[in-house]
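Take this structure first; my questions come after.
Heads up, one of the protein chains got dropped from this complex, but the rest are sitting where they should.
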Amino acid sequence: MTTTGQPRLLGTDKPPTLVSRLMDNRWAGLAGLLVAVLAPFVIATPYALSVMTSAAIFVMLAAGLNIVVGYCGLLDLGYVAFFAVGAYTAGVLTTRVGLPLLATVPAVLVVTVIAGVVIGAPTLRLRSDYLAIVTLGFGEIIRITANNLDVTGGPSGIYGIPSLTANPVVFYYVTVAVVALAVLGAARLGRSRMGRAWRFIREDEDAAEAMGVHTYKVKLAAYIAGAVWGGLAGVLFAAHLSAISPTSFTFLQSALVLMAVVLGGMGSIPGVVVGAVVISLLPEFLRDLADYRFFLFGVLLIVVMLVRPQGLWPARSKEALK
Amino acid sequence: MSLLEVEDLRLRFGGLLAIDGLSFSVEEGEIVSVIGPNGAGKTSAFNCVTGFYRASSGRLALRGENLLGLRPSAVAARGIARTFQNLRLFGELSVLDNVRAGAHLWLRQGILDALLHTPRYRRSERECTEQAHHWLDFVGLRGDRYGAARNLPYGEQRRAEIARALARRPDLLLLDEPAAGLNQGEKAEMLDLIRRVQGLGIAIVLIEHDMGLVMDVSERVVVLNFGQKIADGRPDDVRKDPAVIAAYLGSEAHA
Amino acid sequence: MLELRDLDVHYDGVHALRGLSLTVGPGEIVALLGNNGAGKTTTLSAASGLVRPSGGAVTFDGRDITREKAHKIAALGLVHVPEGRRVFSTLTVHENLQLGGYLVRDHAEIRRRVDRVYDVMPRLAERRAQQGGTLSGGEQQLLAIGRAMVTGPRLLLLDEPSMGLAPLIVASVMETIAQINAEGTSVLLVEQNAVAALKIAHRGYVMENGACVLQGSAAELREDTRVAEAYLGG
Amino acid sequence: MTQLVWNGLFVGSFYALVALGYSMVYGIIKLLNFAHGDLYMLGAFVGFAILGAAGGVSPAMTLPVLLAVLVATMAGTGLAGVALERIAYRPLRHAPRLSLLITAVGASFALEYGMRAGAGADPRVYPVRLDGASFEVLGARVTLQQLVLIGLAVVLMAGLNLLVTRTREGRAMRAIALDPRTSRLMGIDVDAVISRTFFIGSALAGAAGVMAGAYYGKIDFLMGFLIGLKAFTAAVIGGIGNIPGTMLGGLLLGLLESFGTFWLGGEWRDVFAFGVLILFLTVRPTGLLGERVVERV
Partner (left out) sequence: GGASDSDKQAGPIVLGMLIPQSGSEAAIGPYMSNAAQLAIDEINAKGGVLGRKLELKTADDACDAQSASAGANKLVTEGVAVSVGGYCSGATLPTLPIFGKAGIPMIIPAANSQELVDQKLKHVFLINGTGSQQAAAAQKWIAKQGGTRAVLMHDNTSYSKDIALRTKELLGAQAVAVEAVTPKESDYSANVTNVLSHKPDFVYWTGYFQEGGLIIRQLRQAGYKGSIMVGDGSVSPKLAEIAGASTAEGVYATMTQTPDTIQGASGWIDAYKKKFGSEPGPYSNQSYDAVRLAAEAITKAGGTDGAKVISALEAMDGFQMFSGPLKFTPEHTLASGGFQILVVKDGAFALQDPLT
C-alpha cells in the first residue's frame, strides 16, 4: 500500500529517551545474552533445555530470514528450504559418510551457498509477489525431494545424527554461543555498506540502481547470507534432535519463521530475537491447553499484532536515537 | 572529446516514438538545459542515458566510453548521478541514510570489515556520515535530517535528492525539474546551488520548465519537441527562436 | 463556504499547523502561498479529511466536517487534487477520468464531463488508452486536474497544479481554473507560481510555520513588498 | 489423455474458485490471506450444519436443495469474511503489509483449531452425495454432477469478472489497490469496498467448500490448508488481481498436477507442478495475464 495520512512510528525526531537508548544499543543484546546464559540456572529440566535450545535455533533462523525479508524486503515463503538443506547435508554426511558433525560445516556452507544461488539467481528478477510463490515452490520442492530420495531416508528421514556433546546443558551453551554470534553478525551486516544497500533496495529499487547499487547482485547477496544462516541453523537442529524428517520442513515452518520476523519488527535485530522467542515458546506455554492450544495461539497472534502493529520491537533508524 | 555524447538516439513505446533521432553533447563542467513541452521526451532522454530505458538505437558515450545497454548501476559507476522528476527518495529511511546511498560506490568496506568492525570499517563509516552531513549542508537542507525522508516537505525532499546525487561525487549530474514546487525565493537558492555545484567541476544537465532559472544558469539550451531536437544554442538565441516560441514558450511567457 | 478555524495538526512529533484560520467564499478563487514546509499541503489535507486535526474546526457550507471521512467530504463536493499528481498508475487515462466520476450515477453525465476534459486537454484525448503511470510528468499533472474536473466539485482544492507544466500549458491550466470558477466552483489554490496564481485569484493568504501571517485581496498581495520579494521574484 | 485433461480441469475449477477470492483480496489490499482456505473449510462445515439441520433430503431434490444450501452458505462465509476483515485486518490498514500476514496466520489457526474444538478432529461425511452415472465424452469419463459443478463455477467466475472489469465497483477496487488515499479523494468509501470484496471472495470460497463437501463427501477441519496454498499459487500464476488470469491459473495448476502425476508419479507431482510454474515465471514474470506494470522513473 502507498503512504497514508497516519503518522508512522518510524523515523521520528523525538529526542532519545533513556529507554530507547537502552533498547537499541548493545546493552539490549548483552542483556538478552545474559538471560540466555542464566536461564539454565533457574530451570534446567530436560524439557526446559530442549525447548530453550530449539528457541535459540529458531532465533538464528529468524535472524537469517530477517536479512532477506526485513532488510532487503524480499518476501520469502520458502525459507525453510535452506534450513532443510543444512540439516540434511549435516545428517547425510554424519550418518552415511561418518564425518563428525563439525567437519560437515564447511560442506554445509558450500551447499547452502549453492542452494542460495540456484534458488535466487533465476528468481530475484521477479516482483515481490511472484518471488513469494517461487520461494514457496522451492521450499516444497526441497521437502518433497527429501521425502522421495533414499539418501535422505525418505519419509522417515535420518536418525542417529551424532550430537556435538552428550550433555544437553553443554549443547545448549554451544547453541547459544553460535546463535549469539550469528545474531551479532546479522546485526553488523545490517549496519554496513551492504546492509544499507539492502534497505535501499527494499525502499526503492530504481533509486538504488541510480545510486550505483547493482540491485541484482546485492539481492543475491542477501539471499546467500540468509541461506548460510538458515543452513547453519539446520546443522544445530540436526545435532539437537538427532533425527530429522521432512515433516520438520513444511511450509508452516517457513510461515512461522516469517511470523517471528514480522511479529518482532522487520529489520530490527532485537525485535526479531524477541519475535522468534515468542513464536517458539508460546506454543510450549500453551501446551497444557491441549485442544485449545493452537486456537489460543492464533487469537494471541491477532491480539498482539493489533496492539503493536509495527511489531513488538520495531526498527528505528540509527539516527532517530541520536 | 565531449563528456557526454548522445547521437541519433531513438526510443519507441509501441506506436509512439518518444525520442526521435536526438543528438546533443555536454562538455566538461558545462551546464546544459533541456527544455520542451510536456511529453516532449526530456525525462525519457534522461532515462536512456542512465540506463533505465533501453534506447532502440543510437549512440551514448561518456568520455568516449559506451553507455548504451548498461544497467543503471553501471552507468552510475561511470560517474553519472541523477534526480527524479517524481521524487524517489527512500521514504522510510532517514534523510541522512538517503544521502549515505550516494556513498555506496566509493565506500571501501568489505563484508569481513563489517563483521569484525575493523578500523577500516569504522573509518569508512565515519567518513560516510561526515560526507552525508557535508552534502546536506551544501544543499542547505533545513528539515530534520534524522527523521524519515518522506516526512520532509516537498521542496526539502528535492534538496535531499540532490544531496544524495552529489554524495555520489559524479562528473555529470542530471537534474529533472529541480525547481518544481519551489517559490521564487527558493528558486533563487536553487540557482545558487546549481552554480556552486558547477563550481565543484561537475557538469550538469537540467530539465526545467522555469524559464527564469534556465536562462540564468545555462550555458547552452537544448529544446525538444515530439522527441526531436528543434533548437540547440545559447539561451538568448534559443529564447528568440520562433520555433521554440511557437512550440514551448508562447509569446508572453518569457516575461 | 469553507471555513478553517484555529486548526492544529500534529504529525508524530511535528506541529505542522498552529491555529490556522482561513475561509473560502462561494465563487471565490483563494490563493495560498508559503515556503516549503509552511503547511500548505497539510492545510488542504485537513480540509479534505486526509489528516485528522488535533484542534480547531473545519466547516463546509455551515456543516462541521472536522471529523468526517474523506470520501464523505468528497461526496459533499469538496474535492482535493493532491500534491504529486497521484494518478492511478496502471489504469488507463480514460479509466482515471472515469474514476473521477465515481460518485456520479448518470453514465451520460460522466461521459459528458470526460469529453469536456478531453476538449480542454487534447493531449489526454490522444493518450486515452495509455496507462496513467507511463505519462510524462506534465501529462500526469493534467490528468490529475482533469480527473478532479469530472467529479463536478463545488469547491476544488488544488495543490500546486502548475508543477511540472510547460509555460504554455501553465497559462492554459490557469485559464481552465478560472473557467471552472466562472461556472460556479470555488477554488482554494496552493501555488508556488505566485505570479500565475495571483493573476486569477480573488484573495490570498500567506502561510508561515503553520499559520497565516498575511491575507488580502490578490491586488493587495501583489503590491505587498514581502510577498513580492519572496514569491514574485522581486 | 482426455481423461487427464478432464481430471485436471475439474480439480482446477475448484482451485480457481477458491483462488478468485484469494486474488481479489490480494489484489485490493495486498494481503496474503492465509485464512482464505479456512473460509473454504468453514463453508463446507456451514453447509454440513445446514443440511444436518434440514434433516434428510430426498434424492430427487438433491440439486435444488444443494443450491439453496449453497446460497445460504455463501452468505454465511461472506459475512464471516467481512467480520474477519473488520476484526483482524482493518485495524492494521496502515501497518506494514506483512503485519497483516501475522493476523492472517493467526486467524487461520483460530479458525482451524476453533473448528476442531467445536466439531472435533474426526472427518465428517456429507449427508448428501452428488453421485451419478458417468458417460464418456471423447474418451473421458464425465458425470453430470461434474458438469453441473463446473457450470456453477463458470457462472460465478464470469459474473465476478463482469463485476470487476465493467462496473464502477470494479474500478474502485482496482483504484484502491493502487492508491487507497487518493481513492478516498475520489469519493470512494474504501472501507466499504474492501468489506464487499471480502464478502464476495469469502462467499466464493464458501461455495467451493460446499461443492467440495457434496461432491467428495468428506470434510475436516484442515481441509482448507492445502487448497489455500494452491489457490494462492493459482492466483499468482494467473496474474494477481486479474480474474480471467486467476481462472486460467487454477485450471493450469489442475492440469499440471494431472499430467505431473501421470508422467512422473504421484510423489513427484508437486515438484513437477512447481518446477514448471517457476520456469514459467522466470520466462514470463508477470504471470499468465498479469498486467505488465511499466514502472516509470
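Per-chain numbering from 1; labels A, B, C and D assigned in written order.
Keep this in mind: a contact is a pair of C-beta atoms (placed from the backbone, for glycine too) under 8 Å apart; a residue touches a chain by one contact, two chains touch by 3 or more.
Since we're looking at a predicted model, the values are computed, not measured.
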- Could you run through the displayed chains and say which ones the absent chain touches? A, D
- Task: Would you indicate which residue among A:86, A:120 or A:157 is in contact with the undisplayed chain?
- Result: A:157
- Message: Even though one chain is hidden, which residues of chain A still touch it in the full complex?
- Response: 45-51, 54, 147-148, 153-157, 159-160, 237, 240-248, 250, 252, 284, 287, 290-291, 293-294
- Just the residue numbers, please: which parts of chain D touch the chain that's not shown? 3-4, 7-8, 10-11, 14, 113, 116, 120-123, 125, 129, 131, 134, 141, 143, 212, 216-218, 220-223, 225-227, 257-258, 261-262, 265-267, 269-270
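As a working rule, only the chains that are shown with their structure count from here on.
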- When centres are defined as mean Cα positions, the distance from chain A to chain C in whole Å is 48
- Message: As a quick test, compute the distance in whole Å between the mean CA positions of chain A and chain D.
- Response: 31
- Message: Multi-chain contacts only, two chains or more: what residues does chain C have there?
- Response: 11, 13-14, 50, 134
- Note on the structure: Each of the following residues of chain B touches two or more other chains, namely 52, 84, 86, 88, 147, 151
- Query: Inside the complex, what are the residues of chain B that reach chain A?
  - Reply: 50-52, 71-74, 76-77, 81-82, 84, 88-94, 96-97, 100-105, 107, 109, 111, 113-115, 117, 121, 124-125, 128, 144-151, 164, 168
- Task: Note which residues of chain A are touching chain B in the complex, please.
- Result: 3, 8, 10-13, 185, 188-189, 191-197, 199-200, 203-204, 206-215, 317-320, 322
- Item | In the complex with chain D, residue positions of chain C that touch it | 48-50, 69-72, 74-75, 79-82, 86, 88-91, 95, 98-100, 102-103, 131, 133-134, 147, 151
